[in-house]
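Removed: one protein chain of the complex. Kept in place: all other protein chains.
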Amino acid sequence: MEIAGESGDSVYLRGFGDYERSSLKLTAAEQAGVGHIAYRTHSVEALGRRVDALEAGGVEGGWLEGDLGHGPAYSFLDPDGHRFELYYESERYEAPPELRPALKNQPQRYPGRGAGVRHLDHVNFLAVDPGENRVFCEAHLGLRLTEQIVLDDGTEAGVWLTAGQKSYDVTYTRDLTRTRGRLHHIAFFVDQREDVLRAADIFLEHGIVMEGGPHKHAIQQTFFLYVYEPGGNRVEVANAGARLILAPDWKPIVWTEEERKKGQAWGLKTIESFHTHGTPPVS
Amino acid sequence: MEIAGESGDSVYLRGFGDYERSSLKLTAAEQAGVGHIAYRTHSVEALGRRVDALEAGGVEGGWLEGDLGHGPAYSFLDPDGHRFELYYESERYEAPPELRPALKNQPQRYPGRGAGVRHLDHVNFLAVDPGENRVFCEAHLGLRLTEQIVLDDGTEAGVWLTAGQKSYDVTYTRDLTRTRGRLHHIAFFVDQREDVLRAADIFLEHGIVMEGGPHKHAIQQTFFLYVYEPGGNRVEVANAGARLILAPDWKPIVWTEEERKKGQAWGLKTIESFHTHGTPPVS
Amino acid sequence: MEIAGESGDSVYLRGFGDYERSSLKLTAAEQAGVGHIAYRTHSVEALGRRVDALEAGGVEGGWLEGDLGHGPAYSFLDPDGHRFELYYESERYEAPPELRPALKNQPQRYPGRGAGVRHLDHVNFLAVDPGENRVFCEAHLGLRLTEQIVLDDGTEAGVWLTAGQKSYDVTYTRDLTRTRGRLHHIAFFVDQREDVLRAADIFLEHGIVMEGGPHKHAIQQTFFLYVYEPGGNRVEVANAGARLILAPDWKPIVWTEEERKKGQAWGLKTIESFHTHGTPPVS
Partner (left out) sequence: MEIAGESGDSVYLRGFGDYERSSLKLTAAEQAGVGHIAYRTHSVEALGRRVDALEAGGVEGGWLEGDLGHGPAYSFLDPDGHRFELYYESERYEAPPELRPALKNQPQRYPGRGAGVRHLDHVNFLAVDPGENRVFCEAHLGLRLTEQIVLDDGTEAGVWLTAGQKSYDVTYTRDLTRTRGRLHHIAFFVDQREDVLRAADIFLEHGIVMEGGPHKHAIQQTFFLYVYEPGGNRVEVANAGARLILAPDWKPIVWTEEERKKGQAWGLKTIESFHTHGTPPVS
């Protein structure tokens, strides 16, 4: 996926556990925000089927030639205006000699410094209406809803969707500023909760703004820490333990307005900025 | 799955994170060992397709009416003689009032005692020829090979297979006693590596034999602890951090005879009993 | 030490790592609060020296015959009105057969359930003037100040004192209700930060009110979780990693009013109830 930063050429980042050639592209821009999110399909045929489904559904899109690390991509917008890409051809990462791992089942050496994130885990978009985006993702992308917040008036205030057995990889939550196309946060996974606590100490030492956490979400039970990267985008460092969605007939968990008032799992109240801070910032 | 113990009627166990009605059935028997392993298919149609594939492949099997927690199952043997079942209809676990969880996205209250395992994670069979069982699982069950040990003479000494995005859920390793149909171990997943260390202290206090670990496997990088349950079956308490196989074109990792001589990830040599102790015991 | 609960006879509790016969005495009372805190002296002679110092300092006190697990005790009040006892003779805990540990250097079997606290760690009193109590503890009890909060007007808003190499074992913080003799909290130590997180899940499942945390204090860097026990007293579950005060010429760390505005180490703001909730409650 692509995140806009403040200056400079595009830079590509990976977690040390990502086998793909690049997982995060940082691009110079005047404002923070998200450029696009790209999903890799299961096969060339699956890519074709998805594009057919999108076009049959009246979604306008177009082909791009590719990007660093992946081949041709079909580009389109979700109802809220976030750009998605779908691609299949992907370049497998080969570590240079100095970054070769001791264990051959790991793409890159464990870095031994910084937060040591293993891989990009999920993206959380802000949306004026999470529900319409949920319908879009289910209908055209084949994603499954695993959890959601439904307010007393029926509004879907948040939806968590997955393309596989992880409990979620894309999330939409309400943008109370009613601005379209914004990013709430991207999340990186670390191996243990202790790694989240350790990351907090590193952020503290480097003056990184910690917005909330470490704490445990009630929804999806993710152990989380939210920070703002220097360009302004919110980044989550997360660990979800052994949580996987294995049941093929999983019934989405529905959280009510009343239940959400309890805050996070261990009692932390939701931070005020959580429903308004997004990127690009609203002037 | 079903494990044979020494006495009494069948008992059903679950991890607190299992949504299925039962995940482990303990049945009275004269000897320790594995009764069967059951896979749930993705749908009724998928169950039909698997049975067709098995019958087309000349595998003899038959239908069972079901068991506690699941409906009709097709039962057959793998080439080494372990019994498999496939089923789709499953009863969703509903916790009794005293075991209802505080968070509704969890099937049962966190127990707060013992090892606190979340779910049954995988089964490791012993086999005279892991390779022929690997071919069988790929051909008839649609499992994917993720890692394997191939000796210098081409023998497959161990194979790790998965039905989804977990890095493995069934494993075959060589039975050096050349006995068929034995169990190496079953594994339960805990949320954090610290839970494995804590389990070690609990086993210590209760005189449970710890055969090896806690340590980290080189293969699959699982943090493990092996114990013998009182009936004699080997049980693993495991955590694999954030490890998932997400690439649809994953290339199996092949470990050579030379590489395996290094032992486990952090240098622990493989325990002698690891290649001979299985259940039922060999007289 | 002695904590007042709502009903029943006195009950004695220990962490599994306490070698003393009892560390916490729960006594029936109409209101929650602290009965007394008892320090064990280094020797009979040291006990005599402390009593001499107290009497020379004009502190009124008297001898008690003893209590479950310890011998004669000298009882007196600190300037804020909390009762202290000093004793030397102590009964060494001997575990009954069913609680004997596997390792002989541990007084009792690791319980394997609940929060699994190892020992009573410290007590935090509320006081109208922490500074006068700090002077008292230094002068008469030989405690050392390790950290303190000094407001812009010179008021000591909090003081952390130790009798040994732990970084603190008694603390006084301001009671903004200006009531004397109240308890802020008692703290139990667990071996790892993961044990604090695990305790949070157990508290969640049992409806225990979590007032704040898990988070890391800036002062003393303790990883903490505050809960209210059913009787109303605040209890902390804590881990301080490897932190010890080894320098004989340690200079107390002084936190300013400005510095305290930053909240806890990772940004959590101090909870409002933290400066007013104490026991007995103020009507």
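When the chains are written out, they are named A, B and C in that same order, and each has its own residue count from 1.
The rule is simple: a contact is a pair of C-beta atoms (placed from the backbone, for glycine too) under 8 Å apart; a residue touches a chain by one contact, two chains touch by 3 or more.
Computed from a predicted structure; not experimentally measured.
A.B. asks: With respect to the chain omitted from the figure, which of A:Y12, A:Y93 or A:Y110 is a touching residue?
C.D. replies: Of the candidates A:Y12, A:Y93 or A:Y110, A:Y110 is in touch with the missing chain.
A.B. asks: For the chain left out of this view, which of C:D129, C:E147 or C:D175 touches it?
C.D. replies: That would be C:E147, which touches the missing chain.
A.B. asks: May I ask which residue of C:S22, C:Q108 or C:N239 touches the chain that does not appear here?
C.D. replies: Final answer for the missing-chain contact: C:N239.
A.B. asks: What residues on chain B make contact with the chain left out of this view?
C.D. replies: Interface with the chain not displayed, on the chain B side: 193-194, 197, 200-201, 203-204, 209-216, 223, 225, 265-267.
A.B. asks: Spell out, residue by residue, where the missing chain touches chain A.
C.D. replies: The list for chain A reads 101-103, 109-110, 112-114, 192, 194-195, 201-202, 204-205, 207.
A.B. asks: In terms of residues, what is the contact footprint of the unshown chain on chain C?
C.D. replies: Residue positions of chain C that touch the missing chain: 17, 19-20, 40-43, 90, 92, 103-106, 118-119, 121, 147, 164-166, 189-194, 218-221, 239, 241-244, 246-251, 253, 255, 259, 265.
In this text, only the chains that are shown with their structure count from here on.
A.B. asks: Rounded to a whole Å, what is the gap between the Cα centroids of chain B and chain C?
C.D. replies: 47
A.B. asks: Give me the residues of chain A that touch two or more other chains.
C.D. replies: 193-194, 265
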